[in-house]
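The complex appears here without one of its protein chains, the remainder shown in place.
Showing subunit A:
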């Protein structure tokens, strides 16, 4: 068990194993997103009230899921880095932040576009929307902190700490619709309760969510690999590897 974890923390081992995993996640992401979006946008039935504008859900919900999951993953990676000093965790956390910020933006933007035909407004300072905006700023803060220090170690520690403290926002986002009166409706998509929509609407949404997660894993593996090469460029195995290529 411990041997495995130590192995997992080794950049060299990770570089080798991720090379084998990467194509699978790319293929899965492409296939799932393609099937999910065609099914969701063209074949799933329109909603009885909102008509076709309801189809924004197929982008909005997966993006919002990912925005929150990436932040939690980043915080966990930061925690592992802070306590066990595993550099690989910090590399992964570094490369996750921009994707998370992008997903948060996609969720906010698609929500605003969806809000116009359904609610009658782009934006409302309700608890769900505001806490999601705070998540975007937290991502910006994490990215900015990494750039603000000249020493990488202090930058990593500051960014990890912000991610760990910022994770408090995640349950607030999740439960905001239950705790307070909001314009946003309660959760649509839950793993634990019965889906709030018929199967022919729900299945493409599930496929999209899975596709987005595969996309996240693929992007993170790929970018962590480049980050390993960048940070470990003076290590022997990296030099040997680059010699081989060139």
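FYI, a residue touches a chain if its C-beta (ideal position, glycine included) is under 8 Å from a C-beta of that chain, and two chains touch if they have at least 3 such contacts; residues count from 1.
Please note the rule applied: contacts and distances are computed from a predicted model.
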Q | Name per UniProt, for the chain absent here [options: "Cytochrome c-type biogenesis protein CcmE", "4'-phosphopantetheinyl transferase domain-containing protein", "histidine kinase" or "Oxidoreductase"] | A | "Cytochrome c-type biogenesis protein CcmE"
Q) Any idea which of A:72, A:124 or A:222 touches the chain not displayed? A) A:124
Q) Among A:22, A:112 or A:172, which residue is in touch with the absent chain? A) A:172
Q.
Please identify which residue in A:54, A:139 or A:212 touches the non-displayed chain.
A. A:54
Q. In the full complex, which of A:35, A:72 or A:197 touches the chain missing from this view?
A. A:197
(Q) If the hidden chain were put back, which residues of subunit A would touch it? (A) 45-50, 54, 57, 79, 82-84, 117-121, 124-127, 161, 164-165, 167-168, 172, 177-183, 185-188, 196-198, 200-201
